[in-house]
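Only a single protein chain was left out; the remaining protein chains are all shown in position.
Labels for the chains are A and B, by order of writing; each one numbers its residues from 1.
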Amino acid sequence: MTGPQIIFLAAAAVTLIAAIMVVTVPRLVHAGLWLILSLAGIAVLFIMLDNGFLAVVQVAIYIDAIAILIILAMMLTRAAMSDTEPQINRMWLASAFASLIIMAGLLWIVSQAPAASRGPLVDAEVGLDALGRALVDVDGFILPFEIASVLLVAALVGAILVAMTPARGD
Amino acid sequence: MVPLSWFLILGAALFAVGLFGVLARRNAIAILMGIELMLNAVNLNLLAFWRYLWSDSLTGVVFVIVVLAVAAAEVAVGLALIISIYRRRSTIVAEEINLLKW
Partner (left out) sequence: MIETISWLIPLPPLLAFGLIVLFAYRSNRVSHTLGIGAMLITWALAMSVFLFAVSGGELPVSAEVEWLPTGDSSFNIGIWIDSLTAVTLFFVAWTMLAIFVYSVGYHNYGKARDPKDRPGLPPHAGGIDPMYARFFAFISLFAFGMLALVVTDNLLVLFVGWEIMGMCSYMLIGFWYGKDSAKAAMVKAFMTTRVGDVFMLLGLAYLYWLTGTLTYSEILFNPETLERLATTPSVLGPGTSAAALIALLFFIGTVGKSAQWPLHTWLPDAMEGPTPVSAMIHAATMVSAGIYLILRIFPLISAGWQPGEPLPDIMVIIAFIGAFTALFASTLAIGQNDIKRVLAYSTISQLGYMVAAVGIGAFVAAAFHLVVHAFFKGLLFLGSGSVIHGVEHGAHETGDHIDPNDMTHMGGLWKKMPLTFWTFLIGGLTLAGFPIVTAGFWSKDEILAEAFGTGHIAVFIVLALAAFITAFYIMRQITMTFLGKPRSEAAKHAHESTWTMTVPLVVLAIFSVTIGWAGIPRGFPVLSSLVPNWVQEFVDATLLEPAEALEFNSIPLLVSVSVALGGLLIGYLMYRRLEAGAPDPLARLGRVYVWIQDKFYFDELYDFLFVRPAYWFAETFVYRGIDRRVIDGFLHWVAGLAGRLGGFLRNKIDLPIINGTADLVGEGVKTASHEGRVIQTGRIQTYLVVGIIFTGALLSYIFFLL
């Protein structure tokens, strides 16, 4: 067992266990915290994939923004549901079954993956410089970039509108 | 040397767990957390494939960035919706949000 493998296994274990904890703990805030841990594990895995940039982006966006936002929403809606109520609904068995089916299907597809994917890694280094340039390059990824921006603006506006208190008289 | 399949298996497992959370949790916010897990599993898959197969182009990275952006937007709007529902119906239990019921 080589070093990277051990690190991978550890990070994977942490991520997976944290994920399982997310979906099972009764107290919602704990679930949020476990989510943060899971996201952090994902970040580590991103580093292992030679993409430090994305790891930082993951931490910054997912952990710093999204998870915090989730916890904020939990606090806003705290009175809606107490933590002593059952958190898993009645269909959990069927849901587990459905998940297992999906996983089985995915694993099967994985097993169909070409053998070349199991070969040695090609050495690659991605420069942020090139990435940045590619994002605004007309021959590059300007379109997805712009559309993503539009999407973010729409989500921004939409979220504000949806969450406005109704008593504004608009 | 970590085989690609390990990353993929992990991605599948994470996806399944996230799916379970979406399907089985009662609290709407918990469902959102499950969705986040699923999206992260997708990101992991994408990046793994990029690193092992397409590391000479940037498509994979850009894809992941876009997915990340979409996830962020979606969380924002979702939470706004949840808060709006909470305001109107004073509940965020997914079982109780059932106006489409017969």
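Please note the rule applied: contacts are C-beta pairs under 8 Å (C-beta built on N, C-alpha and C of every residue); 3 or more make two chains touch, one makes a residue touch a chain.
For clarity, every value in this text was computed on a predicted model and none was experimentally measured.
J.: One chain is left out of this view; which of B:L14, B:L79 or B:A94 touches it in the full complex?
T.: In the full complex, the listed residue that touches the missing chain is B:A94.
J.: In the whole complex, what residues of subunit B lie against the chain that is missing from view?
T.: Here the touching residues of subunit B are 19, 22-24, 31, 94-95, 97-102.
J.: Please give every residue of subunit A in contact with the chain that is not shown.
T.: Residues 89, 91, 94-95, 97-98, 101-102, 105 of subunit A touch the chain absent from view.
We adopt the following convention: only the chains that are shown with their structure count from here on.
J.: Roughly how many whole angstrom separate the Cα centroids of subunit A and subunit B?
T.: Whole-Å distance between the two chain centres: 6.
J.: In their complex, what parts of subunit A are in touch with subunit B?
T.: For this pair, the touching residues of subunit A are 2, 4-5, 8, 12, 15-16, 19-20, 22-23, 28, 31-32, 35, 38-39, 42, 45-46, 48-51, 53-54, 57-58, 61-62, 65-66, 69-70, 73-74, 76-77, 79-81, 85-89, 91-92, 94-96, 98-100, 102-103, 106-107, 110, 113, 116-118, 120-122, 124, 126, 130-131, 134-135, 140-141, 144-145, 148, 151-152, 154-156, 158-160, 162-163, 165-166.
J.: Quick one: in the complex, what on subunit B touches subunit A?
T.: 1-21, 23-27, 29-30, 32-34, 36-37, 40, 43-44, 47-48, 50-53, 55-56, 58-59, 61-62, 64-66, 68-77, 79-84, 86-88, 90-95
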